[in-house]
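Excluded from the complex is one protein chain; the other protein chains are retained at their positions.
For chain A:
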């Protein structure tokens, strides 16, 4: 009873917040800054550097939106959020956009009243084991001790996977990724399981990364995407099509290096529409014609952002995999700019 009263009050407050802020895009323009929720620190995705400047894969999404809407990729106020505070921060209007490696799930989309604007990283839960264990498949992990973060979806996925394969395991509950790394290295568990991108980042920080392998099985779907509040479709469109512009730019071969040349010289009508030299797509979004040019110039197209922050040349060293363009056998598929 108490809980429902509380939730009711919270809902009313949230609805009031939503109603009063009908135009997030207008608010952002009036403020001159985009309030973007990011994680408090996840290698490759978002972290402040020694000068306090935020860098990372999710951070680039915030900068692209800021560049599209405000014309300045640095006009972003980064609001660090934890796993517990992120949704309230968005619902209450403290932030305009949440780009915090958040898994798109039914209940978050429908029940929590958010709008996922797309997927910027297709992740999945994987396993890391020491090479000397001599295991090549997760199905051989019968009886293994597994380090697992408590209270996450990974915990439930793990239980499902071992039950469906009819093998047993012994969980070693841990609280944070930092603790997990220590426990795993100290040999408190045979296996560490979390999102594959996190495993790759963790492995990269080891003294001898080659002594550990990631098993081929990916046991869950974790589509990570930026999200906005329900009920402000104009703002949702701006964010969604900024992400699509980055993805389309890669597909069409537009990079931050050649964007100025291409904008003036191209004959490809789709590129012309994307870059605003033809058509009125920007106007339809409530922005100017060159919004997508600025978004792409801010940090590059999707491929450039990926390569710079988490790609194979970085210490994290993630392969494109599912995150390749559909033309390369991946899942990235932007609707056409038409």
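Here is the rule we use: a contact is a pair of C-beta atoms (placed from the backbone, for glycine too) under 8 Å apart; a residue touches a chain by one contact, two chains touch by 3 or more; residues count from 1.
Heads up, the rule we're going with is that contacts and distances are computed from a predicted model.
According to its UniProt record, the chain left out of view corresponds to "Amino acid ABC transporter permease" among "ABC transmembrane type-2 domain-containing protein", "NADH-quinone oxidoreductase subunit E", "cysteine desulfurase" or "Amino acid ABC transporter permease". The residue touching the chain not shown here, chosen from A:112, A:133, A:167 or A:204, is A:204.
Taking the complete complex into account, A:92 is the one of A:92, A:150 or A:280 that touches the chain left out. Among the residues A:181, A:194 or A:325, only A:181 touches the chain that is left out of the figure.
From the options A:25, A:42 or A:245, the residue with contact to the chain not on display is A:42. For chain A, the residues touching the absent chain in the complete assembly are 9-10, 13-14, 16-17, 20-21, 39-50, 52, 77, 79-82, 84-85, 88-89, 91-94, 176, 178, 181-182, 201-202, 204-207, 314-316.
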